[in-house]
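One protein chain is absent from this view; the other protein chains keep their places.
And then chain A:
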């Protein structure tokens, strides 16, 4: 079977690779018509190619991508955050707002560890307690932080106590509202409310 001339077999392969010149192709054709062995050889080669090409295209299993992704080394956290910000610009803005806002609030919150209160001549301090003595009247609002407030006199305005308690003596009186804030969360809420009020007043000023 394998008696075909070497150069003719080479031509067959060049033909199959589509790299044959026109003259050579003619030469091949002429030879094939006269040589039965080469004709068979050439036919078998073409059949081989056709058979290999006839194999069906198969697809990767359905969960292929997930399996690959599960095996990849963990990505840097930074990229995940960046992508999240990229996808949710509005949420990202809100998140940033809360982070900054929360930050500033907590500085406020932690900043006032010591007792502080609205300066007023009528007020007396006893240890950790701010006292409005009997018969005295505080004009305006009174705010006490990190301490208690005992009112024996009168406050003509609102009273706010942060991180403390207020005791009202029988004779004491407050003309405005009394508010006690003793938790971080409430402080946050209170700050937001005041900020909103301030914003509102800014708006009306303009």
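For this structure, a couple of remarks:
Convention: contacts are C-beta pairs under 8 Å (C-beta built on N, C-alpha and C of every residue); 3 or more make two chains touch, one makes a residue touch a chain; residues count from 1.
Here is the rule we use: contacts and distances are computed from a predicted model.
Candidate names were "RNA polymerase sigma factor", "Formate dehydrogenase-N subunit alpha", "Peptide ABC transporter permease" or "Sulfur carrier protein", and the UniProt protein name of the unshown chain is "RNA polymerase sigma factor". In the full complex, chain A touches the hidden chain at residues 10, 13, 16-17, 41, 44-45, 47-49, 51-61, 64-65, 67-69, 71-73, 75-76, 78-79, 82-83.
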